[in-house]
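Every protein chain except one is present and positioned as in the full complex.
Our next item is chain A:
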Amino acid sequence: MIKTPIERYPWPLADSVFRYSANVEPARTVRTTAAGEWGGNILDIDEHYAETVALRLSIFDAEPERCRILPHMDVAAWDTLLFCLTELAATYPESMHLDRSGDTYHWRNDLLDITADFEFGVESSLPMPPLRFAATQLQEDIVLLDQREGRLFADGVALSFSGTWSNTFVVGMGFGDIHGPVPRIHENGMVSRTEQFLMNLVPGENYRRTSWVIAVSPRLDMSLEQFPTWGADTLRRITEDGAYGETRLRVEVQHSVRLPTSNAVLFLVKTHLCPLADIVTVPEWASQLHAVMEELPPDLVAHKGFGEFREEILDWLRERVAEHTIAAGRPA
């Protein structure tokens, strides 16, 4: 089972009230939580590395359109590869190595036992296209945004582990259109503000944000492409059994990087999963999550994934909060 332990969990809530906001902060800022800390790196390799990469490859093999670029994104794909390998080698110097001699690079990944010699920009020098090669070295999903005529367009994707949206439908879409289904953020100007922010990014100054949802499935791949194979059954099982401890607090840590050579924006998404049963062992998290979920207005409840069982999961959370209160010796 793929999960991130609470000691490293990227706790996404800052307050007892949640609304969508442009909650960006500089990358690599270490955050202390009630259970530990997270956030020191842009690319995050964990104990599920090999398993995650193998899963991603099987998804790309079955659905090749989930890893593809529009033809004008070839430079951005190479840019992505070089950024990611450079970043991995700098973050994990004991197991990742990138050496350069002119245009030729030598890559060694001891954790996956992969070596490659490639010439920058020459596709025949790699065993697979550069974006796919990059995706096989990372646990993060990738969206490549082209910037032109004062807008951003999602013109390349390597998406295997997205939430409940279509990875293939968005290719070529503008930034505002991609976010079409998200409630409230268009009216309050947040989408255009965020797009403006991303268009002002410069190489070397990288930013991140988090996003969360309550997920009924323990799967990393919750894309709409795969929804028919798991969606309805999983929901029925959770609600019939009242197994709310098995739902996941699903958190995305999203990084935005200006790629230097192509001037494209690289959007990286690492998905973290943790069962609510684990989350509620931390008293502060149990009460904060309960407060946030209880206060959330209906349109956001639906978008946060628990519209089908709001009352039930709130009851379940309230009981967990009460248990902590009793254990702490305070009156319930």
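Criterion: a residue touches a chain if its C-beta (ideal position, glycine included) is under 8 Å from a C-beta of that chain, and two chains touch if they have at least 3 such contacts; residues count from 1.
Quick note on the criterion: contacts and distances are computed from a predicted model.
Looking at what's absent rather than what's present, what does UniProt name the missing chain, "Ferredoxin", "PTS mannose transporter subunit IID", "HEAT repeat domain-containing protein" or "Xanthine dehydrogenase family protein subunit M"?
"Ferredoxin"
Which of these touches the unseen chain: A:35, A:59 or A:82?
Once the missing chain is taken into account, the touching residue is A:82.
In the full complex, which of A:73, A:253 or A:266 touches the chain missing from this view?
A:73
With respect to the chain omitted from the figure, which of A:5, A:189 or A:242 is a touching residue?
Going through A:5, A:189 or A:242 one by one, A:189 is the residue touching the chain not shown.
Residue by residue, what part of chain A touches the chain that was omitted?
Answer for chain A: residues 21-26, 72-76, 79, 82, 102-103, 120-121, 146, 148-150, 155, 189, 193-194, 196-197, 200, 202-204, 207, 260-264 touch the chain left out.
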